[in-house]
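Now for subunit A:
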Amino acid sequence: MIKIVGAKLADGRVIDLDIDNQVIVKIENSARNLSNGAVDGSSKLLIPGLVDMHTHLREPGREDSETVLTGSRAAVAGGFTAVSTMANTNPVADNAGVVEQIYRLGKEAGLVDVNPIGAVTNGLNGEKLSEMGAMADSIAKVRIFSDDGKCVSDPLIMRRALEYVKTFNGIIAQHAQEPRLTVNAQMNEGSVSARIGLPGWPAIAEEAIIARDILLAEHVQSRLHICHVTTAGGVELIRWAKQRGIQVTAEVTPHHLLLTDDLVENYDPIYKVNPPLRTQKDVMALREGLAEGIIDIVATDHAPHPSEDKDCEFHAGAFGMVGLETALSVVVKTMVETGLMSWPDLIDRMSIAPAKIAGYATQGREIEVGMPANFILINPDQRWTVDKNKLKSKSKNTPFNGLELPVVVTDVFHNGEHVMKNGEILNMKAGSNGR
Partner candidate 1 sequence: MGILLSGSDIDRAIKRISHEIIEHNQGVSNLVLMGIPTRGAYLAERICKFITEIEGAVGCGVLDITLHRDDLRLRPPKPILPTKMPPGGIEGKDLVLVDDVLFSGRTIRAALDAIGELGRPKSVQLAVLVDRGHRELPIRADFVGKNIPTSISESVKVHLREYDSEDLVELIK
Partner candidate 2 sequence: MITGHLLSASDLTKESALGLLATAKELAQITDGPNKKLPTLRGKTVVNLFFEDSTRTRISFESAAKRLSADVINFSAKGSSVSKGESLKDTAQTLQAMGADAVVIRHSSSGAAKRLADTQWIQAAVINAGDGTHEHPTQALLDAFTIKQHLKSSEKDLSGVKVLIVGDILHSRVARSNVILLTKLGAKVTLVAPPTLLPVGVNDWPVKISYNFDEEIEDCDVVMMLRIQLERMNDSFFPSAQEYSKRYGLNTSRLQKLSKSAIVMHPGPMNRGLEISAESADDLKSVIIDQVKNGVAVRMAVLYELLGGAPIGEQR
């Protein structure tokens, strides 16, 4: 049994909480009596564990940049208790064998729930549907399907995919990027790209696909999720779709809530990401959209790359940024400190809503007796400075190096296990979480 004393909930109550056998067994107003062996929750906020619906853990295939184990450590350090891993591994997660392998690696790491996302098409090549049913029936119980990194650009394939996943209440997570409008694209198309001479990635290449897929989702009455929305126009389209009652959900990344395309002016590939950093106007629209709930969730698009893929000229650089360990802090900085969202809003966008969309029953639940013990302790008043060399992720490609950010995650409880204690990730043996 684990006892937590004196932690504050998002509603302001200060409580003591007991965990036993993976569930919360007791919550009562705090007696503020720190008995032997109890976890000191004073001056800390206790919130549900964060859920990331969009992570790249690179295993199998690119274990030099991240593994399920190192990615799990990064997730825990960032306050996550569940991550969904994108299918663009090598081999691609387009069959039951690969998704089960990833699922097992996650179990062995034993730090967070690792839920593989299945590919929509074989080899992510956009031509032929993968065996989504087999992946859904596997032990990984895949419900989210995505060709992320690539867009399912063929409208007929997209239509079929949306229809097909209805049999097991699946959802298609679309990487919205019209490929013909983004040939060789390197950064947002606009004033900055014109000046610095990099091929542009226009906002409408994203919006055209969002618009098309919204209409497809309406037509076939299926669930659509839009990955990493980056444009003001995209937010407007999703607002329109929701008003019409179309089953669309959307995510925004922490980096798109903070960074803008003028950072690319020094040609440092650390700012190279797909979809690209946009303008201040887009950033403001994304923040408003998230606050309003038009954008349902925050997802990291954690994309680890080895240093040689960033220590180079811009064109040669890889797309992507690591984000698991900075996500909560960046969202607090951009949404809570600015007064756009409350802590309960943040808990919804980073835990409750993603768990609901993904169908993770043990995640994103209320802090109540009988609920699975997936929650974290954070110090909301402490600030820290990002040091890329101290990241738990195997890759160091963070755009926030040297930036001072609010909120420190101190403790993580995953399925009742105290997996991070005062910032220290405990050495979990393979399979020790008992399932």
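Candidate selection criterion: all candidates are chains of the complex that A comes from, given by their letters.
Rule of thumb we're sticking to: a residue touches a chain if its C-beta (ideal position, glycine included) is under 8 Å from a C-beta of that chain, and two chains touch if they have at least 3 such contacts; residues count from 1.
In this text the structure is predicted, and so the values were computed from the model without any measurement.
For subunit A in this complex, the touching partner among the options 1 or 2 is candidate 2.
Taken in their complex, subunit A has these residues touching candidate 2: 186, 189-200, 202, 266-268, 308, 311-316.
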